[in-house]
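Of the protein chains in this complex, all but one are displayed in their positions.
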Amino acid sequence: MNVTVLLFASYADALGRPEIELALPAGATVRDAVRHIGALPGADRVPPTPLVAVNQRYASLEQPLAQGDELALIPPVAGG
Amino acid sequence: MNVTVLLFASYADALGRPEIELALPAGATVRDAVRHIGALPGADRVPPTPLVAVNQRYASLEQPLAQGDELALIPPVAGG
Amino acid sequence: MRAAIVETPLDGANLLREVSAPANGAAILFIGTVRDVNDGRAVTGIDYSAYSAMARRELESIVQEASSRFDTTHVVVEHRLGTLDIGEASVAIAVAHSRRAAAFDAARFVIEEIKRRVPIWKREHYSDGAREWVDPTRATGRGVVETSPADAGDEPTNSDDREPRAARTPGA
Partner (left out) sequence: MRAAIVETPLDGANLLREVSAPANGAAILFIGTVRDVNDGRAVTGIDYSAYSAMARRELESIVQEASSRFDTTHVVVEHRLGTLDIGEASVAIAVAHSRRAAAFDAARFVIEEIKRRVPIWKREHYSDGAREWVDPTRATGRGVVETSPADAGDEPTNSDDREPRAARTPGA
């Protein structure tokens, strides 16, 4: 299945892009996707267990992913 | 000595005027002035121990008065 | 830092501009307005009156206390007197601070102290034509509680955190 990973702020800077398409086996979880991202060049500046959102809602690393999901890695927020 | 007593809001309505001049013996306290006011027609609608200010500062009933002092009887405040 | 008693409409946006400064990350504007219902009665307007000289002095002292307690000189307050319609602002308080918690706390302090000790009174106009002085020390609603004069002590304090004691109404 295909999942879109969105990167923002310092994480987008670290990986040099705002978005990555991942092909994952059926049954993969958020944690599996995050491990894939962690193997990319520049990922040493992204924590191994970042805050994440799936389809615009905060999610657990154990959440199973589905075809077409939008997974976002959320750097420490600084709004206000 | 002469003291000016200021009345406001419901107290001014009760006594029918905003200001009363009192002539008091030397050594009189706020409490003595308040007793004089309490004997006037309409004073039954003023509490026997109202909140008071002398020369624009909250004061105790035991405070001695001086010639020319401005004594105010302060109804329950309702600003804001 | 400024406190004023005015007889013209209040402009909150102006007060906010007055407290703004590059070092401030947070600004609060509090506006008190005339409500159309109080204590279950339909209100059509309010007359605000004051012991003006003392009210100005107390407002200034509140602003100074807020400034030293919350460590900011960016505090202004204006209280309006006269006859106000529903929705009109009777009081406006603006505070700016480098930290938001202090800005909130300072604005809250100023309005609570105004209600506690500034000699201002209001007479509500009701839809039936009646007009009455508002006494916040009386219980509201049907069950008006009258306390006996014997409950009232004799010693209003005049320390820094003096609290105007409720003037008790004699048992009616």
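Read from first to last, the chains carry the letters A, B and C; within each, the first residue is number 1.
FYI, a residue touches a chain if its C-beta (ideal position, glycine included) is under 8 Å from a C-beta of that chain, and two chains touch if they have at least 3 such contacts.
A quick note: this is a predicted structure, and the numbers were derived from the prediction, not measured.
Undergrad: Counting contacts across the entire complex, name the shown chains the missing chain touches.
TA: A, C
Undergrad: Touch as defined at the start, partner being the missing chain; which of A:Pro25, A:Pro41 or A:Gly80 qualifies?
TA: Touches the omitted chain: A:Gly80.
Undergrad: Can you tell me which of C:Ser61, C:Thr83, C:Ser98 or C:Thr137 touches the chain that was removed from the display?
TA: If we include the chain that is not displayed, C:Ser98 is the one touching it.
Undergrad: List every residue of chain C that touches the chain not included in the displayed model.
TA: Looking at chain C, the ones touching the missing chain are residues 12-13, 16, 20-37, 86-87, 98, 100, 103-104, 107-108, 111.
Undergrad: Quickly run down the residues of chain A that touch the omitted chain.
TA: Touching the chain left out of view, chain A contributes residues 6, 8-10, 13, 31, 44-45, 47-53, 56-63, 72, 74-80.
Methods note: only the chains that are shown with their structure count from here on.
Undergrad: At what distance in angstrom does the C-alpha mean of chain B lie from that of chain A?
TA: Computed value for the inter-centroid distance: 74 Å.
Undergrad: So what's the Cα centroid distance for chain A and chain C, whole Å?
TA: Those two chain centres are 52 Å apart.
Undergrad: Give, as an integer number of Å, the spacing between the C-alpha centres of chain C and chain B.
TA: So the centre of chain B lies 23 Å away from the centre of chain C.
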